[in-house]
Structures are given as structure tokens and as C-alpha cells.
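Every protein chain of the complex appears in place save one, which is left out.
The block that comes next holds chain A.
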Amino acid sequence: MSRPNYAEISVDRLTKHYARMRAVDDLSFTVHAGRVTGFLGPNGAGKTTALRMILGLVTPTSGAATIGGVRYVDMPDPIRQVGAVLEASGAHRGRSARNHLRIICRASGLPDQRADEVLALVGLSTVATRKFKSFSLGMRQRLGIAAAMLGDPRVLILDEPANGLDPEGIRWMRDLLRALAAEGRTVLVSSHLLGEMQQLADDVVIIAAGRLLRQGPVAEVLGETAGTARVRVRTPQPDQLAATLRDARLEVVATPDGLLRVSGADAARVGHLAFTAGVELHELTGESADLERAFLDLTAGKAGAR
């Protein structure tokens, strides 16, 4: 069976109204193959509802979402196309991990042995016959990923997969998702852990109050929102340095305790200008742009805007 080895997720004007709120409001974005896309937003931004609509579990009020051009509910073999990890509690408490996976294999016509293969992939082989209720949150997340990998899908959708994982587990997950994207798969990961996303994602989609705020490569989104680099500089001659920097067309804000905040240049440039002007420096710190600040800038005042 031949199939294209990549598939985009395309979200087109997706909207979900509940009785008293718009959980998702006219949301459009695209998720590209071969990249990890971070789906970011404050709690209650509508991330989970959007993902559940993409996966056909929640019916949109209007709009549509397709994966490789096909709606999830129209796929004859969705498990082979899309793997999803939605919540860490999605198995029967009294059933073993292996049986939980075998049921999915049976329903989708996969051989039972796939259950053991994916358990090995996520490092749960030794607890395959243990009941789900004895699993820690981290083990449940791994089981969720195992279930998502059963059909060797070309698209992966994960809702807050880092929840409940220890730092080692988070590194394991990051390496796994990066490797899967490197194979050409499409990976969409929702999270509110921004630092983690900065290390993991190639692209970001940022939403708040159900609406799209920004979409694009991480570097681009950082550049747009955090603007140019900022530098903190401390000197016994603040007035002289401020004048020098303003001559060089840099923006300078002085604080009463002698600290200058400079934007539009990096630490090397500010240091050089101070040196040539003969100004003594006591501190020179570059503040690199980061996703966290970009995110806070973007979502400021919007989280509670329903």
C-alpha cells in the first residue's frame, strides 16, 4: 500500500460554542510535516477542545479540520494515520497495559504483537501484565504514547504529554518526538510548559481565549514579539553612557539606581560603545529573547478576556 509519507494538519476557521462560552473561536492554522509544532496557550485557552475537534471526538460548531486533506472521522484506518495521546487516564483500571493495547489492535486489525512492540518502545515491557490502576502518572503517559504508536502513524497529536513526567521522562519524550519528526512525521504537542517547548518545538501556534495569537517558526515568533535584543548595563557614569548610546541611535531607559536598559543592540555592541567612550562598566548583561516572554507579552490581558 502506498501512501504519501507526510501529512499536514490543516485547521480551518474551527469554532466551538458551548452554552456560555466560545471555547474555540474562528481558529485557523497549519501544522507542517517533519517538524514539531508546539500548541501553546494559557489554561482554558481551548487547546484541548481544538485537539479533540481535530480528532473527531468533539463536533465543531463550524469550521473543519483535516489531516492529510481528510477529516479524521472519514479515515478508514485512523490508527494507521494518526496517533493521539489525550489524557493519562484513558484505560480501564482493572485491565493490564498489554490487554489495553491488544483491544486497540483487534479493533483496527493490527496484529496482537504490535502491543508488545510498542510497550518495548516506551520502556514498559516489564510491567505489561500489570493492571492500569497500579501505574504512576508517568507510566500512564508512556502507555498513552505506546497506544499512539501502535499503527506507526505519520501524524502524532499529544495533549500535555509532559504532565506527570519526571525530568528524565521529559528528556526521553523530547528525544522521541524530535526523532519522530526527523523521520518526516507531523508532530503537534500542546503544552503550557514554555521552557520545554522552546527546546522541543520548531514551530509554535499560540492561542488565548480560543483565538489564534501567532503562528510560525519559534525563531520568527521570538523575533517579532520580543523585538530586538535587550541589554542591562550598570555604570557609575549613567548620563554619559546614555548620551553615547543615544548618539548611536539606541533606545535607552534609565532607572533611578543607575541601571540602564538598552534595546536594539546586543551586549558586545554596548560594551564596545562604552569602551570607545571611556565609560567604566560594572555590569553588562544580555537578555536573550525567549518564548516565555514572547508568550506572556502575547497573552497578557487576553487569558481572562472571555
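Going forward, contacts are C-beta pairs under 8 Å (C-beta built on N, C-alpha and C of every residue); 3 or more make two chains touch, one makes a residue touch a chain; residues count from 1.
Everything that follows uses one rule, which is that contacts and distances are computed from a predicted model.
As stated in its UniProt record, the chain not included in the shown complex is "ABC-2 family transporter protein", which appears among "Serine/threonine protein kinase", "ABC-2 family transporter protein", "Hydrogenase 4 subunit B" or "Tryptophan synthase alpha chain". Among the residues A:65, A:104 or A:279, only A:104 touches the chain that is left out of the figure. Contact with the chain that does not appear here is found for just one residue of A:69, A:94 or A:278, A:94. Interface residues of chain A facing the missing partner chain: 48-49, 52, 55-59, 72-73, 75, 78-79, 84, 86-87, 89-96, 99-100, 102-104, 106-109, 147.
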